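Heads up, one of the protein chains got dropped from this complex, but the rest are sitting where they should.
As written, the chain order gives the labels A and B, with residue 1 at the start of each chain.
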Amino acid sequence: MKEEFEKRIVTGPDGKQFEVDPMKDYFCEDRPQVHQPNSNTVIEKFMNWARSESLWILGFGTGCGAIEMRPLMTPRFDAYRYGIQWRPTPRQANVFVISGYLSVKTLKRVVRSYEQMQGPKYVVGLGSCTINGGMYWDSYNTINRLDYYLPVDIYIAGCMPRPESLLAGFEQLKKMIKAGECEGQNKYAENFDWYKANQKKIIKDWDMPDYNW
Amino acid sequence: MSDASIYRDKFPQKNPDGTNQIDLENGKFIKIWQGPNHPGITGNMSLELVIQGDEVMECKTHVGYLHRGFEKLMERRRFIQCFPICVRIAVPEPDFNEYCLSATFEELAGIEIPEAAQWMRTLLLEMARLQSFLMWIGGQAGSFGMGVIGQWSNYARDLVLDRFEEITGGRIYHMHMTPGGVRGLAPEGFEKRMEENLVEIEMIMKDIQTTMFENAVFKKRSIGLGYIDPSWVYDYGITGPNARAAGIPKDVRKDYSYLKYTELDFEVITGKDSDAYTRADLRRREIHSSIDLIRQILAKMPKSGEYMAKVPNVLHWKIPKGETYVRSECTRGEFGYYTVTDGSGYPRRINVRGPSYTHAVALMEKLAVDCNIADTAGLMVSLHTYPPEIER
Partner (left out) sequence: MKELIARLKKQFKITDEVYQKPDQTYITVPQEQAVALVTHLRDYEGFNHLVLLTAVDWIEENLFQLIYLLNNNDFKADLGVRVMIDRHEATMTSIHHLWKAAATYQRELKEMFGIDFPGSPRVDEPFILEGWDNIPPYRRDFDTKKYSEETYFPRPGRTTHDPAEYMKKKLYPED
């Protein structure tokens, strides 16, 4: 654990001394909950339609697949016409595109950003690296299977996938959301302990709470 | 309160080595992380900034978010198997990786590549330079709040990528240069389609010139930002446009001419003022120089002929013991591969010298100090750093 997360006594600007325990004071310890769908199917269908038509992607280029995001934002492929846009902060996003391989150091930040996103949220695994490690299957620093650490809703295969296949993947994601099949967030809450055990197995210096609200 | 250190001085105390004295507990400084999930950072890396007011007092670069261990992975792959993975080292311009790696293998194994293959490689490298600069200019404008430039320049980049697709079959990763030559020559009618695209790119560049380089906001924010003293160039190992903007004519294409650059007519572009604006303007001129070079190459290159030298069976290829270093001028500076072989079927060690290695770590940590926090993104982009080549 880093020094700045340890319990210590701090002198404030006014000269008073007080104790700080960052892990308790700064973070909330609650676990995520499973969200039941609305009992009225008409309302639930309407809400799924609304969710599917505004996919806001977190602009976090975790790997080399992020290079194809730029053409996707610009006039040639223009994903904005499908209601897809990029947001700078996890609080405003609901789709997390894992663009390629994840090194252990990035996985820690990815877990944190994913948990900070507002539900309902979806994970898109991009490229063959997220499926089985791709060409980094024997690397000591990249994960092999993304679905052991985050609940993946859809994979887009390729190394790297072309913008056309990304658009097709997002269309497929929309169909799945409309049909109510994208329950990754609930899956994460149900199997929370299993996901956390897997994450903690490879992230050696775990210095954050179990769930980052 | 008797302790005077908590009152706000205009400037913090200096350490003997010129860095600022930081005490995070006294409430005067704030530590913030810019990145890895931040729109104002190039790629996946982070800056640990300590700020006072809105001035940066200390900057530390953190890399390693994209580390895949290429140098280790290549040690347990055959020579030909290195090519699919080596292109992933610098994603926006993978061709320089292919060229340097195949050139080291060819040199150590004593293979001469045919004339047509050399021209083809030169063409691919120049096209890679063009598309990378086009992407960069959008990033530089975006970091100063001008989103529309990125829309135009990325459209222009897509045109170049189409031509890449025509030759190699890949949009981003081409893997077209293999030891012994290239995998194929340009298809019929390529020159005509390329010329059409070049004309269109020149038109877009003209618009970018007026909207970006003559824009008062861009000028106001970038002139004087991130001044690199010419005396730092050797101390910090600065190469490429960053060094040329400081007035030092370092260009690997001229100094250590490789492939067919001796037969092409171009000059080393230098700047004077060495700030972010000069660097941006220099790269704009590089785009025009690159367009000119592509035209020259297309006029001079042979349309047919042998493009692959005789290479031993690549799955059972043993290169004799030796070591060499091959460099090329990529968009960011000197890009090189240092390869050691030990006579077996696998490389002993491959080390990649990426220009961002010095630009993003030692230089960025120096330049960011005393810079406004809103300008760190623009400063970072103006150094044209790219994290995967720092950590490989």
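Here is the rule we use: a residue touches a chain if its C-beta (ideal position, glycine included) is under 8 Å from a C-beta of that chain, and two chains touch if they have at least 3 such contacts.
The model shown is predicted, which means the values in this text are computed figures rather than measured ones.
Q: By the document's own contact criterion, which visible chains does the hidden chain reach in the full complex?
A: Those shown chains that the absent chain touches are A, B.
Q: Decide which residue listed in A:P32, A:G119, A:G133 or A:G158 touches the omitted chain of the complex.
A: A:G133
Q: Identify the residue among B:E112, B:D229 or B:D255 that touches the chain left out of the display.
A: B:D255
Q: Out of A:L55, A:V110 or A:I143, which residue would touch the omitted chain in the full complex?
A: A:I143
Q: Would you mind spotting which of B:G27, B:G170, B:G237 or B:P302 touches the chain that isn't drawn?
A: Candidates B:G27, B:G170, B:G237 or B:P302; residue touching the omitted chain: B:G237.
Q: On chain B, what residues meet the omitted chain?
A: Where chain B meets the chain not shown: residues 63-64, 67, 69, 71-73, 75-76, 78, 107, 232, 234-237, 250, 255-256, 313, 315-316, 322-325, 327, 334, 336, 338, 340, 348-349, 351, 353, 357-358, 361-362, 366, 391.
Q: Considering the whole complex, not just the chains shown, which residues of chain A touch the missing one?
A: 104-105, 108, 131-133, 137-145, 148, 198, 201-205
We adopt the following convention: only the chains that are shown with their structure count from here on.
Q: Where the CA atoms of chain A average out and where those of chain B average out, how many Å apart are those spots?
A: Chain centroid spacing, chain A to chain B, equals 29 Å.
Q: Can you name the residues of chain B that touch chain A in the complex?
A: On the chain B side, the touching residues are 1, 3, 6, 25-27, 36-39, 43-44, 64-69, 72-73, 76, 84-85, 88, 91-92, 135, 138, 150-151, 154-155, 157-158, 161, 171-173, 388.
Q: Enumerate the contact residues on chain A facing chain B in the complex.
A: 10-15, 58-64, 66-68, 70-71, 73-76, 88, 90, 101, 103, 105-106, 109, 113, 135-136, 138-142, 159-160, 162
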